[in-house]
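Please find one structure pasted underneath; my questions will follow.
Yeah, one chain of the complex is gone here, protein chain that is, but the others are all in their spots.
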Amino acid sequence: MPRLDATHRHEPTQVNQVKPYEKLRRDLAQRDRSLREKVVTLDDVASFVRDGDLVGIGGSTMSRTPMALIWSLIRAGKKKLTCSRSITSSDGDLLFASGACEHIITSWFSQGILWGVSKVMRHHVESGKARFEEWSHLAMGMRLRAGAMGVPFMPIRTMLGSDVLKQRPEAKEMECPFTGERLLLVPALNPDVALIHVQRCDAYGNAQIDGLQFVDIDLAMAANKVILSTERIVSNDQIRRVPDQTKIPFFTVDAIVEVPFGCAPHECYGVYEPMIRHMEYYVGLVNKDPIAGMRDYLDRFVYGPKSWAEFLDLIGIEEVLAAARLGNSIYDA
Amino acid sequence: MPRLDATHRHEPTQVNQVKPYEKLRRDLAQRDRSLREKVVTLDDVASFVRDGDLVGIGGSTMSRTPMALIWSLIRAGKKKLTCSRSITSSDGDLLFASGACEHIITSWFSQGILWGVSKVMRHHVESGKARFEEWSHLAMGMRLRAGAMGVPFMPIRTMLGSDVLKQRPEAKEMECPFTGERLLLVPALNPDVALIHVQRCDAYGNAQIDGLQFVDIDLAMAANKVILSTERIVSNDQIRRVPDQTKIPFFTVDAIVEVPFGCAPHECYGVYEPMIRHMEYYVGLVNKDPIAGMRDYLDRFVYGPKSWAEFLDLIGIEEVLAAARLGNSIYDA
Amino acid sequence: MTHKPDYTAAELLAILSARQLKDGMVVFAGVGIPLLAATLAQRLHCPGLTILFEGGVVGAFVEPGKLPPSTNDQRCTARANMVLGSADVLLLLQRGYVDIGFMGGAQIDQYGNLNSSFIGDANHPAVRLPGTGGGNDIASLANMIVAMKHEKRRFVENVDFITSPGWMHGKDTRRQSGLPFGGMFRVVTDLAVFGFDENTHRIKPLALNLGVTREQVQDNTGFKLDFDSDVGLTEPPTDRELSVLRMLDPLRLYIG
Partner (left out) sequence: MTHKPDYTAAELLAILSARQLKDGMVVFAGVGIPLLAATLAQRLHCPGLTILFEGGVVGAFVEPGKLPPSTNDQRCTARANMVLGSADVLLLLQRGYVDIGFMGGAQIDQYGNLNSSFIGDANHPAVRLPGTGGGNDIASLANMIVAMKHEKRRFVENVDFITSPGWMHGKDTRRQSGLPFGGMFRVVTDLAVFGFDENTHRIKPLALNLGVTREQVQDNTGFKLDFDSDVGLTEPPTDRELSVLRMLDPLRLYIG
């Protein structure tokens, strides 16, 4: 089935404009969805993302953040990305400060509740350098669910009345044709690319997620391209042994990178907890000076290392191993 | 938290009329959703269902059919039930022929593809004794999903243009306010009671389903009352050891019955396959004469036995064990 | 037919439909011949065929001798890559992830519309059939292959009731009904393989099966067929196809 057509120019998504169904399906039909191996290196990832793309980021806050993928896009000098995430943590700081992204669609944005408001986010948003577009957490999830289902909207019963809604003309209030009730219709979100980190997948992209899934299943279905990073690539036989645990089917996936500790310094359920000492070092640095501190951090930890392994080495093997010990302890019960 | 209020009279659902949100939530607020043990006997089940209720049935075709629960409702002489199921098998024959139910909402209704069209279904529907209300499989699923989400409808892109839709004025076509596309809005389905069979649950009702889930998770959330039958009641500790596998949270559940082989002669994933010899005996009997054959079957296998164990004994221990051996073989890979 | 072939009509159907599938496709298969034909294709020329079943199965690899009695049984999940809810597997069609929907049919008409609901008036039917199941959803959203026995009462000019839409009333009536994608692609029968005219969207014979004449096809069809001058011939089943097929269904549940 040759589906790739050189004459078909896929245009980046008009952010927050619902993709007409004809475009949604034509874009998908162009993708090579056949059973094939898709393993690439971390350096290859950049070739799957174009400047200006709408990039959906998996995980939530400090959990299962596809940090290595973000790191590689920043290193490749990507520009003008719009990023979406249910809850944004220090990944958003890096995206703003590196200039890769000028617009984040999310429900919450700071490095983490322990460290108060992100000075990096504040600097970029208050100065008008970048946009923080706010939706409620449910609205973010339902926008992706609509996108995953191939429908243009989902009805919800939140955001109504609030000033959050007043800032979001993209959503539409509706009188229910069945009950006469007031509902909010949130528009489908179909990212150009999704970045998702999983515990394991096979070389085709059948991906298994343990523990908290967040909105990653809907994100994978909604996106027009999926890049997976994974702690481990396993055999297809191993996937088939526990099909209950497969959460993302291979035909949604376009590229796979094996990156152990690919969420560092954030956590990966059952594998490692967040590397809190590094996070504290980071927050100390950037909250003191969100411009110079951030520049230092990027130089040292993002642009500096030759490889992800070298980045982990900078965090420190001791901290990485301690995080892994805690990560695995969730199964101790 | 005393939530049961003797003065609150819960009225049976007007079938296919979307429950207004105020009623949906008031009905739910009346239920005792606290953490408590809910184990009852199979004979107790009838007290949870009123004549005229809309009863949502879990599983699909011959899989994870809550047969023991249906059997107990028929034995208790329930009347005027409306039943919904994604795909209806011989459970529907029993419900129609016993007079417990005169209206089934489903996408497909026959004993099973192997045996052609159900003569029992034909007899009841063609004679006008009972109603078979047809929706597409996706529409059935999305009606329950809307009910589970607490919204009055879901948009879908099927049934449009077909004669199936012409028979269903309960659905509404809509021009999408975002894209101008034609969509079908299917109304939420919120059964009064759901009957669901699971592999295991604890005494509170935290239920784990292995393998095919069908629409049972949405069904549990959508219903105003859930009766679980389970192959085994396990400790809450065992549930907490594998929370990934929990599919129905206890607070949706109102009663639990431990009934090993509670789907017989249908299958329960990983535990037993369908008891095909018994199914063939049954189909032979009722297809020869859908009235007298059905009466014979009901007398002998539904009204006759003193207990579910006695019913299993009538199927025959050899066939039950053979089905169990095959059921477990799914894990042999 | 002029000679008695050494295979059954169902075997011919399964083999001819299996050949319609291409490696790497994602196929949503109904029970019966489609399930069998898709599984056969996996064993022959499509090792990378991904089969979806309505029960909520992705990437099934059904075991020989263990054909499931429906697409909702545990046997469908043998060596599957993923199990998910049954509404969610249908949503994959709506999102557009499925290349081919593959179903049997009880009654079909000149525009490929399928009826599995009513014979006669829907409100006072002569026969109440089992209904759509996922058929309407699959046919509304995917490019379709239908495998069915060729009988006059099954091939009618216009079905009594459109359960699963084909090209509706021809031309662009399907699109106008709100169904911009999918549509009937091939109909495989024990007599011939059919396609659809790209403008009128009316059914037309593409190739006749071994030993079958145009007259036989017309006689077994309830409406006038237009035969192009270049109608071809299908290759008869090969020994390899037959032996693999029979290995899959040793009890001859589906192949008769």
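Here the chain labels run A, B and C in written order, and each chain numbers its own residues starting at 1.
Note that a residue touches a chain if its C-beta (ideal position, glycine included) is under 8 Å from a C-beta of that chain, and two chains touch if they have at least 3 such contacts.
A quick note: this is a predicted structure, and the numbers were derived from the prediction, not measured.
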Completion exercise
Answer for the absent chain's shown contacts is A, B
Handout entry: Contact partner of the left-out chain, one of B:Ile113, B:Ile239 or B:Met294
Key = B:Ile239
Exercise for the section: May I ask which residue of A:Phe48, A:Trp71, A:Phe178 or A:Tyr269 touches the chain that does not appear here? Expected result: A:Tyr269
Handout entry: Selected residue (touches chain absent from view) among A:Phe48, A:Phe109, A:Phe261 or A:Tyr297
Key = A:Phe109
Handout entry: Residue of A:Met142, A:Ala171 or A:Met294 in touch with the missing chain, whole complex considered
Key = A:Met142
Fill in the blank from the handout: Residues of chain A touching the missing chain are 60-63, 86-87, 106-110, 112-114, 117-118, 121-122, 125-126, 132, 134, 136-142, 144-145, 156-164, 167, 173, 181-184, 211-215, 217-218, 267, 269-270, 273-274, 276, 327, 330, 333
Practice task
Name every residue on chain B in touch with the hidden partner chain.
Solution key: 1, 21-22, 24-25, 28-29, 33-36, 148-151, 206, 221, 236, 239-240, 243-244, 246-247, 249-252
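Rule of thumb we're sticking to: only the chains that are shown with their structure count from here on.
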Exercise for the section: Quick one: label the inter-chain contact graph as line, ring, star, complete or other. Expected result: complete
Exercise for the section: Round to the nearest whole Å and give the separation of the Cα centres of chain B and chain C. Expected result: 29
Fill in the blank from the handout: Listed in rising order, chain B residues that touch 2 or more other chains are 156-157, 181, 183, 211, 333
Exercise for the section: Could you check chain C for residues that touch two or more other chains and list them? Expected result: 77, 79, 83, 91, 94
